[in-house]
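The complex is shown incomplete by one protein chain, all other protein chains being positioned as in the whole.
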Amino acid sequence: MKKQLLILAVALLSASGIARAVELLNVSYDPTRELYTEYNAAFARYWKSKTGQEVEVKQSHGGSGKQARAVLDGLEADVVTLALAYDIDVLAEKGLLPADWQTKFSNNSSPYTSTIVFLVRKGNPKGIKDWNDLIRPGISVITPNPKTSGGARWNYLGAWAYAEKTFGKDEAKTKEFIGKLFKNVPVLDSGARGSTTTFVQRGIGDVLIAWENEAYLSLKEFGADKFEIVTPSLSILAEPPVAVVDSVAGRHGTRPVAKAYLAHLYSEEGQEIAGKNFYRPSDPKAAAKFASQFGKVTLVTIDEAFGGWKQAQSKHFADGGIFDQIYTPASK
Amino acid sequence: MRRILPGFRLTLGFSAVYLTLIVLIPFAALTAKAFSGSWHHLWEVVTSPRVVASYQLSFGASLLASLINGVFGFITAWVLTRYSFPGRRVMDGLVDLPFALPTAVAGIALTALYAPNGWVGALLAKVGIAAAFNRLGILLALVFIGFPFVVRTLQPVLISLSEDVEEAAALLGATRFQTFWRVVFPAALPALLTGITLAFGRALGEYGSIVFISGNLPFKTEITPLLIVAKLEQYDYQGAAGIGLVMLLASFGILAVVNGVQAWNARRIYRID
Partner (left out) sequence: MAGAIQDLTTLRNATRPRRATEEGPLVRWALILVSVAFFTAFLLLPLVAVFAEGLRRGAALYLQTFTDPVTLDAIRLTLITAAIAVPCNTVFGVAAAWAITRFEFRGKQFFSTLIDLPLWVSPVIGGLIYVLLFGSQGVLGPWLQAHHWRIIYSTPGIVIATVFVTFPFVARGLIPLMQAQGVAEEEAALTLGARGWQLFLRVTLPKIKWGLLYGVILANARAMGEFGAVSVVSGHIRGLTNTVPLQIEILYNEYAFAAAFALASLLSLLALVTLGVKSYVEWRARQQLEESQS
């Protein structure tokens, strides 16, 4: 079907005789910069050889929620590749793309997945093995603010999922666990990269809760001799979704190339690039190839553990939600 | 009576139209947004304990920072306009640095300096002072960004102050301090007030540099602009506009008072003329 689409696209383009360069705008979240820099070059080569057409993909990166809002307010994104489905749902609600967008590509439209792990200082001096070590007194935990950062919401939900399993769905105890965890947080940065900088550059904190791909990238950037990665026993499966923004791509006349752009993420080449950038490829073959680079972990999905993003959002992160309750003085 | 000078309609007309386009119409949109949904929600948002705590922090820290700048800014402006010493020109030029440095960079640079492992932070840590990721950090950043306002509004006035007046005061037997306190200071006061007011206003809205150095802990080091961003992140445009409007009205009130004092002061001076 993808092939047919491509052929259709080629036919359309050659028929109208406009085989000139096409431009796409990919609006993405923060940690994907390195991934898409590499992927865009690969896709341009692929598309050129397939259709003879030059394609230039422009990138915009920022916090996931902020990026979705920009698209909502008129940033002309042909495709969005965000941190959580909730942010794309908001776009669908406003009619920028169909409500069933998540069925357009396989794997819930997530060509790659990731999870939440811990980055600790070399030699793991505080002996951090799992989530329950993070609530020990005297442990300083760095995580961004779930109110302003998409990645931080995954961190929070990972901790929640672990506590819920440990306490057998006892919500009061789970809440207490989360409360203790956040009392160990001395700095709540507004974004994931800010937290990484606080931990790595400023030397604050014993452990950084981070995207797996971010943690591995930090090791690569700052040297494996300074930090190491601890994979907890249980964590959350983060599925960063992708979608064509139908209304914009329709207006630009870029729908075929936008679809091909996202579809190619699932190809062997796309999966390889994702794996090389420390994302877990969704294709089983590619996943097997990169399995050895990741730690072993039981993963729960947001749908299983939280009944989907909408519910998680309103219960935990909305105003007056559980995250706010942790910080209200009464519970101190 | 002053209408004998030309250009009243041209200048007022042009500036009024420009002001309307750039400031008034967009703010009408902001106000409309704040009141677009239920009043109940709006009220709940702008009076929630966490938001109120952030008002206290934002207004308190900004006031303190602008007063610190008032004192040191006055001294600096005085030194720059009255004395000559090695490095004066360099210093004069670098006063504008906080403007030229993007706030985000300022935040990063200040954090790099004052964090426990930074140049200054390490020294302070030895005497038991933590200067970053707490309220002191916020104050440091606010002093930094507000500094040029006081100096730059004072400088032209201190220069244009005619020396004859000071000479006259001296001839009449005033001591140097009396000359300063009775002659120079009153003349410079409007500019000083303007400078402090501007520094205060700038500090109140500052976001870029603070988020790096404050730590952003709710009820402790969370400034109001950060909460606006948090509201936007939840697609709560109304709440964001509401908090923005509260800040705006509060500062508008303070500003009106300061301008009123200045106008009164200006009238007083003209009457002496």
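Per-chain numbering from 1; labels A and B assigned in written order.
Rule of thumb we're sticking to: a residue touches a chain if its C-beta (ideal position, glycine included) is under 8 Å from a C-beta of that chain, and two chains touch if they have at least 3 such contacts.
Model, not experiment: these values are computed from the prediction.
Contact with the chain not shown here comes from a single listed residue; of B:T103, B:N134, B:T221 or B:Q234, that residue is B:T103. The hidden chain makes contact, of the residues B:L64, B:A130, B:A187 or B:L217, with B:A187. Residue B:T11 is the one among B:T11, B:S38, B:Q56 or B:N117 that touches the chain missing from this view. Residues 2-8, 10-12, 14-16, 18-19, 22-27, 29-30, 32-33, 72, 75-76, 78-85, 87-89, 91-106, 108-110, 112-113, 119-120, 140, 143-144, 147-148, 152-153, 155-157, 159-161, 163, 166-167, 169-171, 174-176, 179, 187, 190-191, 194, 197-198, 201-202, 204-208, 224-225, 228-229, 232, 237, 240-241, 244, 247-248, 251-252, 255-256, 259-260, 263, 266, 270, 273 of chain B touch the missing chain (whole complex, contact as defined above).
Listed by residue number, the positions of chain A touching the unshown chain are 25, 30, 33-34, 58-62, 70, 72-76, 94, 191, 193, 197, 201, 221-222.
Note that in this section only the chains that are shown with their structure count from here on.
Taking the mean of the C-alpha atoms as each chain's centre, chain A and chain B sit 39 Å apart.
Against chain A, in their complex, chain B makes its touches with residues 45, 48-50, 111-112, 115-118, 132-133, 211-212, 215-219, 226, 229-230, 232-236, 239.
Interface of chain A with chain B (complex): residues 63, 65-66, 69, 72, 90, 145, 147-148, 185-190, 194, 201-204, 317-319, 324, 327-329.
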